[in-house]
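Excluded from the complex is one protein chain; the other protein chains are retained at their positions.
Every chain is named by a letter (A, B and C) in the order it is written, and numbering of its residues begins at 1.
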Amino acid sequence: MLTAPDDLIQLLTHEGKRVTHADFSLDITDDEIRSLYRDLCMVRRFDNEATALQRQGELALWAQCQGQEAAQVGAGRALLPTDFVFPSYREHGIAWTSGVDPVAILGLFRGTTNGGWDPYEHNFGLYTVVIGNQCLHAVGYAMAGLREGKTEAVLTCFGDGGSNQGDVSEAFVFAGVYNAPVVFLCQNNQYAISEPNYRQMRAPIYKRAEGYGFPGYRVDGNDVLAMLAVMRHSYEHARSGKGPVLVEAFTYRLGAHTTSDDPTRYRDADEVEYWKDRDPLLRVKRYLDSVNTPQSFYDEIEVAAEAMAVHIRAGVRELADPTLDEMFTHVYAEPHPLVEQEHREMTEYFEQFGGMRSPHAAGGH
Amino acid sequence: MLTAPDDLIQLLTHEGKRVTHADFSLDITDDEIRSLYRDLCMVRRFDNEATALQRQGELALWAQCQGQEAAQVGAGRALLPTDFVFPSYREHGIAWTSGVDPVAILGLFRGTTNGGWDPYEHNFGLYTVVIGNQCLHAVGYAMAGLREGKTEAVLTCFGDGGSNQGDVSEAFVFAGVYNAPVVFLCQNNQYAISEPNYRQMRAPIYKRAEGYGFPGYRVDGNDVLAMLAVMRHSYEHARSGKGPVLVEAFTYRLGAHTTSDDPTRYRDADEVEYWKDRDPLLRVKRYLDSVNTPQSFYDEIEVAAEAMAVHIRAGVRELADPTLDEMFTHVYAEPHPLVEQEHREMTEYFEQFGGMRSPHAAGGH
Amino acid sequence: MATLTMAKAINMGLRNAMKRDEKVVLMGEDIGKLGGVFRVTDGLQAEFGDMRVVDPPLAESGIVGTAVGMAMRGWRPVVEIQFDGFVYPAFDQIVSQVAKHHYRSAGKTTLSMVIRIPFGGGIGAIEHHSESPEALFTHTAGLRVISPANPVDAYEMIQQAIAHPDPIIFLEPKRRYWDKAEIDDSVDVMNKAEGYSRLFDARVAREGSDVTLVAYGPMVKTCLEAAAAAEGEGLSLEVIDLRSLTPFDIDTVVKSVTKTGRMVVVHEAPQFGGVGAEIAARITEKCFWTMQAPVLRVSGMYMPYPAARVEHAYLPDLDRILDSVDKAMEY
Partner (left out) sequence: MATLTMAKAINMGLRNAMKRDEKVVLMGEDIGKLGGVFRVTDGLQAEFGDMRVVDPPLAESGIVGTAVGMAMRGWRPVVEIQFDGFVYPAFDQIVSQVAKHHYRSAGKTTLSMVIRIPFGGGIGAIEHHSESPEALFTHTAGLRVISPANPVDAYEMIQQAIAHPDPIIFLEPKRRYWDKAEIDDSVDVMNKAEGYSRLFDARVAREGSDVTLVAYGPMVKTCLEAAAAAEGEGLSLEVIDLRSLTPFDIDTVVKSVTKTGRMVVVHEAPQFGGVGAEIAARITEKCFWTMQAPVLRVSGMYMPYPAARVEHAYLPDLDRILDSVDKAMEY
């Protein structure tokens, strides 16, 4: 059974007690903690809605982030608006704190688009499915920022399994050599689909940083306060010209890898139970209860979450399939004769049948 | 100017004084040191002959190993016959200690073959030009050895620049996870062609090992005694089931990257002078002189080296160009109709001219 | 005899190969307890242990590169790449090492390894999960590239591929994983007199006289459906299942085209530079005077694999194939 190591940076225990840490502290009011809790709940709800929509056939797939909300909300809330995010495919919490419309995220999983949002609108890049690729983009983006004289941090996310891709270590090398203001966030949810940490690494991931010449920290990824503190510190480190940082958020994927996955094949119920007790929402709730948070606070969140859910459900059903024209657009920035030719041919071809018909057009399966 | 750091593991200073090290010691007689010196000289001579042959047009290219002889002879002499080597393209010293005929090595550089020797004859794999590729082969080979219950070490070599390839870090990961008996030898000759260390890394290479869960050492790569001691220890570590080791041999490429290179474009003469005084042969000579080695010993080496040189010069000129048939052989292990067809067609085609003629057939260009 | 899906048929083939030769080692992300994302290796780790059914670290170059090292020592690694779109991180190892080692070592090193890749679209997956990279491998000498189109071939071909001394890219048409067929599991595939000697032969999947349809992997079934539909319209289509892309069994195709004089090649990959181009060029050269129409091609389009909800428009289907057949007939 995979349990939590005891050398994690922690500011809030899973029993909901605030604790101190020698290197990291957080000056935060209870109201601010409530605001973090609100985000945790909204993200949880977003995730649950998406899972439900997948079950109803509205999405082809969903990659749940349940259990990782604190890691993501902590990382996301510590960002400044000028910072930029290069996510993997499970960063729904950071998408949320960045202001990306959850419906846009779902387009990718519904299969109506390979993207779905404008990366520059919220400084939140497209989800990246090929493991590790985005880490290099983050470094290059940060290198360009240095050339522009900007003091912005760039966040990039990957998983415990993903840490092994050559691209990730090359990103470490480049970030180190160019002193790029990149914060590498590894959400170690202890599984790469079915493969537990011991099949992926011999030493904790955060230790790799030192060999590439920059600091690495291991944080209790289920502790939103610790995450906020360490990420704030790390972005500031990056912004102030000290170079990259690696943060390993030690967490646990409470759900399945994706809705196509069957985690009962590779992990035991009691392990999941152990981690449910360490749920990132639960501990904040325990704390908030201990400081006399009124029920109305929770009720208000419930109302907001329900409103979001309504928006998501309606929005997803309205996500239209691409038209034939859309399908052929944007292969290139400038016209390409072969694309134009095939576009023409397919248009003529479908005209025989009165235009391209979508098997999904009737409104889902 | 690039100089030597002072935290290197050293047993023989560049002035030729034997010193002790807290963690590594070597029980060695002066005669054994003479035998090492002999190898250093033979390798130096081999290298010089090859350079001369390239200048005479007998080789298309030569990658000198001058300056790195101690790193290679130390690593090579510490091997057992059952160990296996996965070299890069500059391991002439290890080829030598492994018993590979220098002439075979030169076939690759003459352009008569893409290989040139039987990897299994001396447990010395083919040179690998695509940076980093061979490190993964070494790990896989070692993993297979574990499955066979063997207690053999596998050595693989790469350069300071090469350490950055994704394949190398992936090799670290796999070796760590599978506890593979691999010794990673990075010859840090301080340059990747024209790029000095500071353009390749932010922290010393040997430090990367820890992040992947195994020990890393940084050795004075110009000190054949230290190399022998650390490599012996490392192979034994691997053979005894403790897993991989990374050894960074800190050295200096005294020659050009290859005969096509012009190092005056990117490094200063005084840097080269500094390192010439740290020549791996010179310090052993200084030591041997201090223990009254007779001139006859050096004379004997000179005679042997000259004999080898004669062998190399004659052998290289005899290396025949592949025939058309040879060119078409071994693309596959089993017949492939397309290869057979093209073979047939080309044979017929050349028959019009009385067979394939080689522009080199007359004995060089 | 057993009725099995293609996924199960490959599973049984792998099991047989592992029993037959203890040097066979499976390596691939999540192939152990999970049995692979398509369950093709279901139960094999439980049966053979985790030294023979290996869940490696998440790094495709690492997987293929270590497999090369194992093969250098006489082991027979069978690598699973989880999806087509994730083979590219291993591309360097495949093209520069797997393909070239036998040649470089003048035959001293034999890399008997199989790289299994579920490929192609049609399952509504998100991006990078529906690609058809076969042309990138067929252009690379030193590799053999094969693809079964039905459970029986899948069962036999995987065993033959594993027994073969050359490195083989084994493309599994993922949307056909659930197709079923009767498999005769009482015969030892490798003990049949021919061993793997017919592994690279094309197969006439359906005889016909008007137009030859050439396909492989997922499109064979689609072509057979098209041929059945065409029959109703009085058109007789011959369907050739290539099975192997390199070597390419040109004789079988030439024989068919000599009869029909017309040919349509079908694949999911984009037309430009796809395998169909080589087939068209080669057959046209051989059968120049026989061809009554140019070789036509039905394929995916020149774009990244599009969003799943429009893949039906991207992928060749029965209608598009018949449309091209009609065009070929009009010449």
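Just a few scattered comments:
Just so we're on the same page, a residue touches a chain if its C-beta (ideal position, glycine included) is under 8 Å from a C-beta of that chain, and two chains touch if they have at least 3 such contacts.
Remember, it's a predicted structure, so these values are computed and weren't measured experimentally.
Considering the whole complex, the hidden chain is in touch with A, B, C.
Here one chain is not drawn; of B:S25, B:S194 or B:S240, the residue touching it is B:S194.
Interface note: of C:V68, C:V114, C:A269 or C:V298, the residue touching the hidden chain in the full complex is C:A269. If you put the hidden chain back, the residue from C:D92, C:D210 or C:E311 that touches it is C:D92. Within the full complex, the residue among A:L26, A:V100, A:A138 or A:M356 touching the omitted chain is A:A138. From the options A:L11, A:L53, A:V177 or A:M231, the residue with contact to the chain not on display is A:V177. As for the chain not pictured, it touches chain B at residues 60-61, 108-114, 129-132, 161-162, 164-167, 192-195, 199-201, 260-262, 265-266, 321-322, 324, 327-328, 331, 336, 338-339, 342, 346, 349-350, 352-353, 356, 358-360.
Residues of chain C in contact with the chain left out of this view: 85, 88-89, 91-92, 95-96, 99-100, 103-104, 127-128, 135-136, 138-139, 141-142, 246, 248, 269-270, 272-278, 280-282, 284-285, 288, 293-297, 301-304, 331.
With the whole complex as reference, residues 86, 113-115, 118-120, 125-126, 130, 133, 135-145, 147-148, 166-167, 170-171, 173-174, 177, 329-334, 336-339 of chain A touch the missing chain.
Criterion: only the chains that are shown with their structure count from here on.
Taking the mean Cα position of each chain as its centre, A sits at the greatest distance from chain B. The distance from the centre of chain B to the centre of chain C, each centre being the mean of the chain's C-alpha atoms, comes to 40 Å.
Centroids of chain A and chain C (each the mean of its C-alpha atoms) stand 35 Å apart.
For chain C, residues that reach two or more other chains under the stated contact definition are 56-57, 59, 61-62, 89. The set of chain A residues touching two or more other chains comprises 164-167, 199-201.
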